[in-house]
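First comes the structure, then the notes that go with it.
With one protein chain held back, the other chains of the complex are shown just where they sit.
All chains are identified by letter, namely A and B, in their written order; residue positions are counted from 1 within each chain.
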Amino acid sequence: MNAALVATLLAGSLAGNRWRSGLAVACIALGVALAGAVHTLHASALDEIDRAARTLGGEADLQARGPRNGFDDAAFIAVAKLPEVAAASPVVELDVVALPPAAESGERAAGGRTTVKLLGIDPFRAARLQPGFLAGASGERAEGTPGYLDTDVAFLTPAAARHLGVGVNGAFALRGPRGDVKLRVGGLLPALEGGGPVVVVDIAHAQFAFARLGLIHRIDLRLAPGASRERAIASIQSALPPGVRLERPDDGASRTAGLTRAYRVNLTALALMALFTGGFLVFSTLALAAARRRQEFALLRALGLTAGALRRFLALEGALLGLAGAAAGTVLGLAASRAMLERFGHDLGAGFFSGTAGTFSPDLLALAAVGLAGVATAGTAAFAVTRAFDRLDVAQALKDRHLDLPAAPGGWSAPAATAVLATLAAFLPPAGEIPVGGYLAIVLALGAAVLAVVPATQVLLSRARAEENPLLVLATAQVRSLPGHLAAMVSGIVVSVALTSAMAIMVFSFRVSLDGWLQGVLGADFFARASPGGDAVVFDERLQSRLAQVPGAARIDPIRYDRLNLAGHSHPLTVMARPVTERLLAGFQVASPALPPKGDAMNAWMSEAAADLFGWKAGDEIELPFAGKPARLRIAGTYRDYARTWGAILVDLEDWRRHTGDRLANDVAIVADRSADAKALEKALARVVGEVPGAELHDAAYIHNRSLEIFDRTFAATYALEAAAVLIALAGVTSSFAALAWSRRREFGVLRHLGLTRREVLRLLAFEGAAAGGVGVALGLAAGAAVSVVLVRVVNRQSFHWGMEIHWPWLALGVLAGAVVLLCALGAAAAGRAAVAREAVDAVKDDA
Amino acid sequence: MLAVRGLAKRWPGGAILFENLDIEVAAGELVAIVGESGAGKSTLLNALAGLDRADSGSIVIAGTPVDALDEDALARWRRAHVGFVFQQFHLLPYLTVGENVALPLLLNGVPSAARAVRASELLARVGLAGREDRKPGSLSGGEMQRVAIARAVAHKPRLVLADEPTGNLDEASAAEALALLRDAVKGEGAAGLLVTHSEAAAAVADRVLRLAGRRLARA
Partner (left out) sequence: MRRFALLLAACAATLAAHGREGYAPVVPGARLAFPADRGSHPMHRIEWWYVTGHLESARGPLGFQVTFFRLRNKEAEANPSRFAPTQLLFAHAALAEPAHGKLRHDQRIARALPGLAQAHEGETNVFIDDWTLRREADRYVARIPGQGFTLDLALAPTQPVLLQGEGGYSRKGPNRAQASRYYSEPHLATTGTVTLGSERLAVRGHAWLDHEWSSEILAGDAVGWDWAGINLDGGGALMAFRLRDRAGGTVWAGGTKREPDGRTRAFREDEVAWLPLRTWKSPRTGVAYPVGMRFTAGGEAWTLEPLIDDQELDSRASTGTLYWEGAVRASGPGGAKGSGYLELTGYGRALAF
C-alpha cells in the first residue's frame, strides 16, 4: 500500500466523515486533556513543594519534625550539642493570615487576606545551612535597614512580597494570638525564590509574638562529615522528645504525593473514562465509515489490495484520529492547567496544596504516557473495526452495500460471566491506597453492560408487538437486521449514562451522608474559630472562660487540634480533643455511643481513616506522643469524620489537658441556653470573639451551609467534566444516527415514493433514536447503579477511607434518563432531516 | 383513469422542458413513453406521481385532481393509489422479500395476516413462491425486479409507474419482468405508465408515446 493510495483513501474518508471524526478527536482530546491537566497540576505542585523544601532546607541532611503544635525547644540545644551534628537550625513554622498594606491601613476587605508560611529562624544558624536567609548575601537588603534582630522586621521571599504586594521597607501585618503583628519588610530573600511565599522573622520574635514560647516545629540538621549516618540518626533520635521524627528534607514532597495519590488516581480514572468513551466514538466513526465505504474497499480488494493492507489502513486511520486527539488534548490540558495554576494555584479543588505558589512544571513523562493512552485507545477501536473486514466477502460486498458492524455475539453468557468477575474484583484488597479491585470491577461492570446490549435488544425486539404500526415495523426490522450498528450506538450511551449516573449516585450519597453527619456533628449553636485560614491564632483560657460567661451561653466546648507525625507512617494523624459526651459520639456516628468507664489509658475514638491507615482495632491499647510525652490510649470505637481524610483520633478534652497541660483551643463550640435570645447571644459572643483579631463566629446553620457549599465547589469540576463527557457521547450518538441516516437516504426516498410523508420518516428516525436511547439508558442505569455501589463501598472506602450510605437521587436519574432518551430521539430526527431534505426523486437515483 | 391536460415543466433556469402535454390512460391500459435521455421522461413520471410539481396543466387520476393536493395529502394519496417500479429495484435490505412486497399494505394499515396472504399470492404470481422469508440480498437482479413489481401492485393502485424497469436487467430477465408488469397492470386494473428509452421494452405497451422536442407524440 503506497503513500499516494493511503493519502487518497484518507482524503475520501475524512471528506465524508469530518463531523464524526471531529467528535471522536474531541472526545479523546477531552480524556487526554483531563488526565494531562491532572498530572500537570499535580507534578507542578509536588515540584513546588519539593523545591520549597530543598530551597528552605539548604544543605540540611535531615529534618526533625514534630507535631503541628510544636515540641519543646530545649530539644534543639540537646541536638545541636551532639558531636554528630555539624549544624542545626531551629525553626518555628506557622501558617498565618497576612494582611496586605491596603487591609492593614483600615480597609479590611475580606478578599485582601492571604495565608503565608511564617518561618521563625535563628538567622545565624539557618544561614549555615542556607546562606540565602541572610538578605545581605544577595545585595537585596536596603542600605541602612535593620537586620533580623529588630522585632518589627521581616524578610520576605519574592513570592511572599508578590502575594502581599509589598516591597522593601513596606509595612504589613500578620494575625497573631496577641493581636496583629505589625512588620516592616527589611529586605527580600531572592536566593529563596523557590521557597514559596514565606515571611521570615527571628525565631525569638516568632515565639513571643505568636505565643509559642518554648516551642519549635522543626530542626534542620547537617551531619558532621565522617559521622556514621545510622549512628548519628540513632543518637539524634534519642535526644528528641517522643513524637518528633527524623526525615529527609525531600520527604515532604513524597509524603504529599502519598496523600494526594488517591485523589489523583480518581481524577485520572475519570479521565480514562472519558478516553474510554472516546474509544467508542472512534470505533463507531471508523466502523460507520468503513461500512459506508464497503463497496469501495471491496473494489480495492478486487483490484488486488490484500486484506492485511486494508486492515493497516484502517488502523492507521484510527491512530491518526488518536494522534490528533492526543495532540489537541495535550495542548488543551497544558493550557487548562496553566490557566488554573495562574488563577487558583495547585489546589485541584480539594485544598491539598493551599499556600503554594503556582509554578508551572509539567511532567513530560506522564503527559507522554497519557497521550499514548489516547492513541492506544483509538488504535484499539480501529483494530476492532478491522476485524469486520477479515470477513469481507468481496463479491458480496461489491453487489450489496449493506454491512453491519462487528458486534458482540448474542446470548447472556458473556455479560453474565463478566458481571460475576466484576463482583469478584470488587472484593480484591487495595494495592497501596489504590483500589485496584474497585476500578477493575467498574471496568468489568461497564463491559458487562456493553456485552448485554445485543442480547437485551434481542429480548426487547422479540417482545415487541409492532405488526400493525408501519413505523414500528420498519424501525424494529431496521435495528434487528443491524445489531452491530445498534450495539455501537447503544454502547456509547450505556457507558456515558453508566458513568454519569454512577457519579451522580456517589456524589448524592456523599452529600446526603455529609448532610446527615453535619447535623449530628454540629451539636452546638455557635462556633468560634480562632484562626480561619491559618493556625497561628488560638483562644487562650481567659477568652474561653469569657465566652462561657456570656449570658445565654449554656455550655462551651473548647476544641483543640494537633497533628502528629508518627514514625513509620506517611500520614499525619490529627488529634481532636474536646469534651466527649454520648451526644457527641452519637453525632459522630459511633456505633455504640455509650461512654466507656475511665481507666488507666485515655479513651479514644478513631476515625474510619485512622482504622484503615494505622491498622488499629477497637479495644486496642496504643501509645501516642501527646505534647512530647507518651500517652496511653484505649481505642473505644470508630467514629465518622468527613472533615479529616488522613486519620484522626478523638479524645476527651479533660484527658488531653491533664496529660499535656495545654489549655488552648483552636475552636470553641457554644451551646445556647434554651431561653436565650439567639440574636443577643450572637452579638455578645461576637464581641468577645472579636477581641481576637481574625477570629470568626458563626452559627451552626452557616457552618452547615458553608460545608455543603465547599462540597459542591469541590465536585463542581467533576460535574462539569461529566456533563462534557455526556454531551460528547450524545453528540457522538447523534452523529452515528446522522451517518446511518445518510446511508439510508435512498431507503427514505423509496418510502416517500411509497407514500410516507417527510414527517413520518423523521418520526420513524426519532422512534429508532428513542428506542436505542431507551435500551442504552436502561442498561446504563443498571451498570451505573452497580458502579456507584463499587465507588461508594470500595473506591471511596479504600482511597478516602470514608464510610457512607448509598442514597438514590431518583429525580436526577429520572431527568438524566428522560433527557438522554429525548436527546437521542431529537438527535436522530435532526440527523435524519438532512437525509430527507433532498428530493425523494434524487435520493432513489443517488448511487453513492 | 389518468387524464393529463396541458402539462408544462420548465428547467430551473426557465427553459422549457416540455409543454402542452396531454395524456390519457385507461384502467388496465399500459402506455409506454419513450425518448432520448434528458427529454424529460422521468420528470414527467415524477410529476404524475406527485413527487414533482408541474408548472402548468392539470393531472386528474380516477377523478382526483392530484395537482391540487398539498404535500401530505399527496403522500397519503400516493400511498393508497400509486405503485412504483425503479430501475434499481430499491428493495429495503433489512426486510424480507415477503415484507418488501407487503410494504405498501403495511403503510396502508392492512392487518399482517392479510398482508402475508397477499404477498404470497403476488410472489407466486411473479414466480417466486416460497421465497417470502428470504432477504433481497440473496436474489438475482431479475428476481429482485420481480419482487419490486409485486410490491408495486400489492395495494391495488390506480396508477403503476415504472421508470426504466429493465435498465439493470439482462435481456431474458427484462422480457420476463416486462411481461409480469403488463400482467400485473392488466390483472389489477390499474393505469400503467412505463418510461423507457428502450424501443424493445416499449413494445410490451398497448400504446407508445414519444417525448421529443418538448412535445409528446404518438410513436
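List of remarks:
One rule holds for everything that comes next: a contact is a pair of C-beta atoms (placed from the backbone, for glycine too) under 8 Å apart; a residue touches a chain by one contact, two chains touch by 3 or more.
Here the structure is a predicted model, which means the values were calculated and not measured.
Here is the thing to keep in mind: the chain we left out touches A in the whole complex. Check A:165, A:214 or A:599 against the missing chain and you find that the one touching it is A:214. The residue from A:59, A:95, A:150 or A:180 that touches the chain not shown here is A:150. Among A:127, A:171 or A:459, only A:127 touches the chain that is left out of the view.
Taking the complete complex into account, A:90 is the one of A:90, A:177 or A:534 that touches the chain left out.
Interface with the hidden chain, as seen from subunit A, comprises residues 73-74, 77, 80-81, 90, 122, 124-125, 127, 131, 134, 136-137, 144-147, 149-151, 202-205, 207-208, 213-214.
The criterion applied here is as follows: only the chains that are shown with their structure count from here on.
For the pair subunit A and subunit B, the distance between mean C-alpha positions equals 66 Å. Of all the residues in subunit A, the ones that touch subunit B in their complex are 396, 399-400, 402, 467-468, 470, 473-474, 477-478, 480-482, 746-747, 749-750, 752-760, 839-841, 844.
Residue ranges on subunit B touching subunit A, taken from their complex, read 42, 46, 49, 51-52, 71-72, 75-80, 82, 84, 86, 88, 90, 92-95, 99, 103-104, 106-107, 109, 111-112, 137.
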